[in-house]
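One chain of protein is taken out of this complex; the other chains stay put.
Then we have subunit A:
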Amino acid sequence: MSGVWFLGARLGRALLMILGVLVLSFLLVRLAPGDPAQLMAGEAGVDDAQYIAKLRSEMGLDQPLPQQLLHYLGQVAHLDLGYSYRNQAPVWDLLSERLPATLSLMGSAFVISSLFGVALGALAALSRQRRRWLDGLISNGALLLYGTPPFWLAMLLIVLFSVKLDWLPAFGMQTVAADLSGFAWLGDRLRHLVLPCLSLSFLFLALYVHLTRAATLEALQQEHVYTARAKGLAPSRIVFAHVLRNALLPVVTFAGLQLGQLASGALLIEVVYSWPGIGRLMYDALSQRDYSVLLGGFLLISVLVVGFNLLTDLACRLIDPRIGAEGAAR
């Protein structure tokens, strides 16, 4: 019963948060100057006030702002994200076309940064007493990665691995006009993923390293770890069952929080590597004041972030069942 209450409360909070993001982002994009109808007419080379008025009317921009907001919220409640007049396509079609690219980039970067970050962080902490040089190498290396701007690092990787060494592609998600299939197709996609994924991973890898290292060092000082050692448990069992399990709690919480940052980092990486993801779509939508695409993007990202945080809450509860128990007791 307490589990259901926990889940229900978190879900309710998540929905409220998404509604808040939607209203705020709607008002924010409307506050920015720039008229999408005028921009579209300009691209068409049209000096026709009537045409601009017609476009504004079709887009609903001639209505009062509160009415536009209510209309939009009603639309979203019916799972309709609207229509992009500039792209002449429904917003959901545009987003769903780009979603796999962003998810593959964010997903692979998340897996690589968290797995390697946790492993290296734990290794650094465990090496602190006997192999201090290794701890120093990992900690300082992570600090260097953290201090390097991702877009600059991305450019350096392109210059080194694409331009100079010619090992990896410099842009895009696939080789166009190559008619690949099967493993060749998969290999081509993976080759294109390597540099963008690494560029995005490095920043977060550094954060995981430092967080895990600190949490592990703290866990190593706990009394139950001394007890386990005194009982003569195998060192590996002590590390995995008693140290890392406790050390992972802040790391998992952090993983949930960083998804939003990962999405904004993905935007930069998508631009540098011409990765056709959601971030690029939103960047273009912003410059064209394509409100419906922009709001659809905000909504999708907020659903992803809130959803991921929900999963993090559940994961934390699995790791430490005491979390949320006080709520159930009330």
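Throughout what follows, contacts are C-beta pairs under 8 Å (C-beta built on N, C-alpha and C of every residue); 3 or more make two chains touch, one makes a residue touch a chain; residues count from 1.
Definition applied: contacts and distances are computed from a predicted model.
K.L.:
I want to check something: the complex is missing a chain, and I'd like its UniProt protein name from "3-oxoacyl-[acyl-carrier-protein] synthase II", "4Fe-4S dicluster domain-containing protein", "Monovalent cation/H+ antiporter subunit A" or "ABC transporter substrate-binding protein".
P.N.:
Going by UniProt, the chain not displayed is called "ABC transporter substrate-binding protein".
K.L.:
With the full complex in mind, choose from A:Gly74, A:Gly136, A:Gly172 or A:Pro235 the residue touching the hidden chain.
P.N.:
Touches the omitted chain: A:Gly172.
K.L.:
Of A:Gly42, A:Gly136 or A:Pro321, which one is in contact with the hidden chain?
P.N.:
Only one of A:Gly42, A:Gly136 or A:Pro321 touches the chain omitted from view, namely A:Gly42.
K.L.:
Identify the residue among A:Val159, A:Ala241 or A:Leu257 that touches the chain left out of the display.
P.N.:
A:Val159
K.L.:
Can you name the residues of subunit A that touch the chain not displayed here?
P.N.:
32-35, 38-49, 51-52, 86-88, 94, 97-98, 101, 155, 158-159, 162-163, 166, 169-178, 191-192, 271-274, 276-277, 280-281, 283-284, 287-289
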